[in-house]
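A protein chain is absent from this complex, but the other protein chains hold their places.
And then chain A:
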Amino acid sequence: MTIKFTEEHEWLRVEGDLVVVGITEHASEQLGDVVFVELPEPETKVAKGDEICVIESVKAASDILAPVDGEIVAVNEALSDNPALVNEDPLGAWFFKMKVEDMEQLDAFMSEEDYKDFIG
């Protein structure tokens, strides 16, 4: 299973022709307790860099950007009901799954080791 990391502190896990997206443990610690998550609509086409999710913590609001071009095919409704999952299990708390035609887009992102160096 391939897992990649972005400079925006998202993790990307490849499942067949889908990319599953969440935020890293480092990001969830920086955000603090998450109290609200706004998810995108499924079946939405998105371009890399689009703001597609909002995460509100007790401190502030932040966005999740689309890491690559693709189509949202599923969202994790469990996060709407229980936003605290993002803090409890950041690697398990996926936000959305994207159908990505060009998986080579993922090559540019960091490996787990590189990401660890990146956050120092």
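Definition applied: contacts are C-beta pairs under 8 Å (C-beta built on N, C-alpha and C of every residue); 3 or more make two chains touch, one makes a residue touch a chain; residues count from 1.
Keep in mind that, in the parts below, contacts and distances are computed from a predicted model.
You can't see one chain of this complex, but its UniProt record names it "aminomethyltransferase", from the set "Xylose transport system permease protein XylH", "1-acyl-sn-glycerol-3-phosphate acyltransferases", "aminomethyltransferase" or "Fumarate reductase/succinate dehydrogenase flavoprotein subunit". Across the entire complex, the residue among A:V54, A:V73 or A:M110 in touch with the chain not shown is A:V54. Contact with the undisplayed chain is limited, among A:V35, A:A78, A:L91 or A:A108, to A:V35.
Counting over the whole complex, chain A has residues 32-33, 35-36, 38, 54, 56, 58-61, 80, 83, 87 touching the chain that is not drawn.
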